[in-house]
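The structure appears below as structure tokens.
Removed: one protein chain of the complex. Kept in place: all other protein chains.
So that you can tell them apart, the chains are marked A, B and C in the order they are listed, and the count of residues begins at 1 in each.
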Amino acid sequence: MRVGIWGGSGFVGGELLRILLRHPDVEVTYVASKEHEGEYIHRVHPHLRGISGLVFGAYDAGIASSKCDALFVAVPFKQALQDVPRIVSSGIRLVDLSPAYRLRNPDDYLPHYKIVHPQPTVLADFVYGLPEVNRNEIKGSTKIANPGCLATAALLAVKGFVETMEQTGELIIDAKVGSSGSGSKASPLNTHAVRYGVVRAYKLGNHRHSIEISSYLCNHHLEHVHVSFSAHGVNMVRGILVTAYLTLKEPLSEGEVWKILRQTFAEEPFIRFIKDRSGGFRLPDPKLTLGSNFCDIGFELLPDGRHLILVSALDNLVKGAAGNAVQCFNLMNGIKEDTGLNLIPIYPA
Amino acid sequence: MRVGIWGGSGFVGGELLRILLRHPDVEVTYVASKEHEGEYIHRVHPHLRGISGLVFGAYDAGIASSKCDALFVAVPFKQALQDVPRIVSSGIRLVDLSPAYRLRNPDDYLPHYKIVHPQPTVLADFVYGLPEVNRNEIKGSTKIANPGCLATAALLAVKGFVETMEQTGELIIDAKVGSSGSGSKASPLNTHAVRYGVVRAYKLGNHRHSIEISSYLCNHHLEHVHVSFSAHGVNMVRGILVTAYLTLKEPLSEGEVWKILRQTFAEEPFIRFIKDRSGGFRLPDPKLTLGSNFCDIGFELLPDGRHLILVSALDNLVKGAAGNAVQCFNLMNGIKEDTGLNLIPIYPA
Amino acid sequence: MRVGIWGGSGFVGGELLRILLRHPDVEVTYVASKEHEGEYIHRVHPHLRGISGLVFGAYDAGIASSKCDALFVAVPFKQALQDVPRIVSSGIRLVDLSPAYRLRNPDDYLPHYKIVHPQPTVLADFVYGLPEVNRNEIKGSTKIANPGCLATAALLAVKGFVETMEQTGELIIDAKVGSSGSGSKASPLNTHAVRYGVVRAYKLGNHRHSIEISSYLCNHHLEHVHVSFSAHGVNMVRGILVTAYLTLKEPLSEGEVWKILRQTFAEEPFIRFIKDRSGGFRLPDPKLTLGSNFCDIGFELLPDGRHLILVSALDNLVKGAAGNAVQCFNLMNGIKEDTGLNLIPIYPA
Partner (left out) sequence: MRVGIWGGSGFVGGELLRILLRHPDVEVTYVASKEHEGEYIHRVHPHLRGISGLVFGAYDAGIASSKCDALFVAVPFKQALQDVPRIVSSGIRLVDLSPAYRLRNPDDYLPHYKIVHPQPTVLADFVYGLPEVNRNEIKGSTKIANPGCLATAALLAVKGFVETMEQTGELIIDAKVGSSGSGSKASPLNTHAVRYGVVRAYKLGNHRHSIEISSYLCNHHLEHVHVSFSAHGVNMVRGILVTAYLTLKEPLSEGEVWKILRQTFAEEPFIRFIKDRSGGFRLPDPKLTLGSNFCDIGFELLPDGRHLILVSALDNLVKGAAGNAVQCFNLMNGIKEDTGLNLIPIYPA
């Protein structure tokens, strides 16, 4: 299958290339970039030198649809809003990695993204692409909105426990994120000297990705749970750890928590459970997911059985972006779900 | 004044030396070490080369009391339990940096430290040494138990808001800590290759320092607040960031939060408030406290006014240990409180 | 083909597993560990959880030879000296990753490894396994001594220029190395707090791997070149950068240097050249090789044409150890050389 990348010069574009260039069932025929047309991709993605002789192509929806059977869109939010309608009209299958078509309810864009969504009907055609949540919908779709990286980590952490959460309780999500999560654009706030060694709290209580969690809870009639989603930049490039604090309706035993987890994620190819009594990795840690499509999940149940702390870890550029997008792509196209994604984490690194 | 350090070969010992060797009103006359007696201190603390010709002295309470007017005790918990009674009986003033005499209620040791406290009467003589909480008690004391580093960060974050917290609510404390917080002992879990780049969740929900918070809340008749205290090791050597999630009885405005903070910490020499609209440091960050005795405090109030997120940052070896100990020492001895502690943070580093 | 790992609990063992478990032409049937027999491999290699259900087997040469057609030996130097003769006598093909059988001249062990080599005849049976240097010998061999990681980086840097070096000149090699290069054993010198942020000069002028370079130069009748090989630990886990300073007999032009490089490494699957005029990666950088089997090479020629600075970068656990070992294994066994090794570097990370 011929695939392309629309907006291939960012970190997510580079990661899509890393995965797709080794995907046995696809050929990357096109990588569009506004700024880098005509340049070898390794000028922008220096690690790809010697891997591929691809050159960035013209940023043109017509060319995209002529050269590809499917397209990954990896441009920023506002650019996606401009470009995606044209791409959609060309009939090509696509996975959009921006937030532009993620939220089911167009009204949610104003409070969270400060715009009135200009294309509610286009939005309605998109399927939220988190296979562990809605695999069947993805299979039947031609347009996927890839989840936010933090939302993915948080949703997978809490997924099994929506039935057991207190209906009017609190859901506190405290995320720790590497610097690649903020993209490749330079600013005085993210130079190495300034960003190194920080624990930078931002978007406390109302990170944009919280709406993806809230929507999910609403689908389960938990609209009265108060979701508080905070993020902290820490001193690493890749990786997310989510610590989610839940209050349960009724006490659970540790065995019951395990049972829920196992049922929720039975047969999932990219979910691993970690909860050990010894060693340096008793719970999920992004260090164990580097370069892989895994989302690791673990937990601690407090003695009262009513306070459950869920922990999830993933590589924000893989399961949090490019890897999950390829997983959706595989599902959409009848390709075995883990094709091109059976990547073993690099450790230690 | 002649001061000594009992157990001066760990990171806290080194930090006490860094501060005390430049303290204008003291002379360091004695540094005891079991393992390093007779060695120059710079063999163990390589940064002190050329700063001091001190040699580790004998580990002997009699010598300690003959050589010093006051002693900082920086040995591990169980060692402190053995040594402190002998030191106390020598009559010397002391600041103990271990947890051995921190908890007011001896019964709290069993659940949190897995021992029955062997000396409840010695324990009763100690004053918990957090100047921002109980300065006057410290002034009148001769035996101080220095708080835990995480407890300090958490207590200072929530101190102003105990009156406004919901009586049966949740207090969720999510801490991020550098590797020096685990001490200098080597283990396969904390080698550079293994510990680098982690986000290592540990002691989820019931970190030992939680009891120091709970005790404080109990003193304010908030015994029904559920405290959940979790820690995460992150990729830095020094520093703590605490994110504390509070539910309030009644909604507050941002102005009211500011007013509470200003009243709570009026005139405090080592508390700074950080809450900016722009820049890379809009909230406290341990990066801004390196090497200093500051505890920085900031907050985010959610739109409903009932969810308050407090953030505090400090250097775990200074305000979280050696610096706070010297602050207590100054108070105990009628020395101006910030003497030897007006250290400007090193930035960027 | 059935392959095994003898001593599979270190970082190199983990990396061999990462590669071999995805190698299409092999099955990992055996991983021996003295300390971990009976444990799942993911207890020691936490990133392999969910990847493989392998259990560490008995440390027994007989079992090894019955279970495997080829064996990778990844134990320390002295252990290898004990174990390899027994393994060799079982007739199994092997790649030894220790230094035990690396040096051609048994007399070189005394000055560099402080022992008289106890098995000079076994030593004589081994072929030094650096495909870019002696591919044909490797193809015909059944026993390979894998080069040292620093030696690999240095040899590949200078390989093309032995003919042009001044016969009585200096070859100064200044290497920068990540912490995984020192292995997984804990010590007070390599805890995160102590090892983080260092630039730790060690083995200045006479790193053990220098003998591998000197031997190579001697083979080219350059025994009078003075080799000075120094290493510096820097703040990363994986990666080596070698900066090699050469004095040339006759001035070269930049075009001539390029010509030599291209001829030396024509068709090499794992050598890339990097020398750009702009961007953040104008010369090789270990950051661009993470997780891959590449050795990147670049240079700077000083205006006089007689001073050439060569730079090489690689991942010490891949091209510097496990990847190169698998490359040799492929060659020995008539498998296409890059099988299982077409790994794209992870970037940024």
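The criterion applied here is as follows: contacts are C-beta pairs under 8 Å (C-beta built on N, C-alpha and C of every residue); 3 or more make two chains touch, one makes a residue touch a chain.
Since we're looking at a predicted model, the values are computed, not measured.
For the chain that does not appear, the touching partners among the shown chains are A, B, C.
Residue-wise, the contact with the chain that is not shown comes from A:V237, picked out of A:V3, A:L130, A:V158 or A:V237.
Among C:I41, C:A186, C:V225 or C:A313, only C:A313 touches the chain that is left out of the view. Considering the full assembly, B:G291 is the residue among B:G57, B:G169, B:G233 or B:G291 that touches the omitted chain.
Touching the missing chain, out of A:Q82, A:S187 or A:N219, is residue A:S187. One chain of the complex is left out; on chain B, the residues touching it are 11, 14, 18, 21-22, 43, 45-51, 180, 237-238, 272, 274, 279-281, 288-292, 294, 296, 342, 344-349.
On the side of chain A, the interface with the absent chain consists of residues 11, 178-180, 182, 184-188, 190-197, 236-237, using the contact rule stated above. By the touch criterion stated above, the residues of chain C touching the omitted chain are 170, 172, 174, 176, 188-190, 193-202, 204-206, 226, 228, 230, 232, 234-236, 239, 241, 243, 245, 247, 279-287, 298, 300, 302-303, 307, 309, 311, 313, 348-349.
Everything below uses one rule, namely that only the chains that are shown with their structure count from here on.
Chain centres defined as mean CA positions place A nearest to the mean of all protein CA atoms. Distance between chain A and chain C, defined via averaged C-alpha coordinates, is recorded as 36 Å.
In whole angstrom, the spacing between the mean C-alpha positions of chain B and chain C is 46.
Contact with two or more other chains is made by residues 188, 190, 193-197, 236 of chain B.
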